[in-house]
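Complex shown without one protein chain; remaining protein chains in place.
Presenting subunit A:
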Amino acid sequence: MDHIDWNRLKTGEVNLGTSIMAVQFDGGVVIGADSRTTTGSYIANRVTDKLTHVHDRIYCCRSGSAADTQAVADVVHYQLQMYSQTAGKAPSVHTAAAAFQKLCYDNKDALSAGIIVAGWDEAHGPSVYNIPLGGGLFRQPWAIGGSGSTYVYGYCDATYQEGWGRDETVNFVKNTLALAMSRDGSSGGVIRMCVITEDKVERLFVPGNELPRFWEGHEILGAAEPRKKVASDVVPMVEA
């Protein structure tokens, strides 16, 4: 009577197709994401905010099923509130990442969620933790995730350098996401970024018409070039 095919339900779920990214720099972290949420080929939300607050200086970037990542982020947000009430101070980014990891691993069979946790804490300064599908925990200086990330691993490997400041890191994130969004069908829209430092969290927004542009294939695809003027001594043919 109710033999529900959960796998079928899963594939039809609202999906954060996504390109997400987080990079650590000297004073903090920069996190960024595209803004497209799809249900199959329909774009359910073209201005999604995939950068979710879980604590004052700890944010997570969500990729995978929208419902699953929202549920997990809600539980962690709740847990970190309880933690900070008891401990009397903000939790460390490692604590938040471990909370995400426990949930993702224990619910491994039911979830489809790839999360990047990034933030600043007093004990360790800035840090980025990657929690891919399956629920492993990996600390990295920079992490990319989502379906669009596969297209930009090469660009990131070639471009990233240690010792960058805030502006260079913001540019790195912006360019990487723009490249991912231009190649991945499930990523697009606008770029949302957060710069998390000890003092504050600053939100940055890059609208779709101001995205950095790279090679767009004008030579092959023939953009609208102005028509060449015909020489004046050639008379155009007319029907009699």
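Convention: contacts are C-beta pairs under 8 Å (C-beta built on N, C-alpha and C of every residue); 3 or more make two chains touch, one makes a residue touch a chain; residues count from 1.
One rule holds in what follows: contacts and distances are computed from a predicted model.
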Record-based protein name (UniProt) of the chain missing from this complex, from "AP-1 complex subunit gamma", "UspA domain-containing protein", "Tubulin epsilon and delta complex 1" or "Proteasome maturation factor UMP1": "Proteasome maturation factor UMP1"
Cross-chain touch to the chain not pictured, restricted to A:F25, A:Y59 or A:Y83, is A:Y83
Thinking of the whole complex, not just what is shown, which of A:V14, A:I43 or A:V75 touches the missing chain? A:V75
Among A:L103, A:I131 or A:L177, which residue is in touch with the absent chain? A:L103
For review purposes, identify every residue of subunit A that touches the missing chain, sorted by number. 1-4, 6, 71-72, 75, 78-79, 82-83, 86, 102-103, 106-107, 109-111
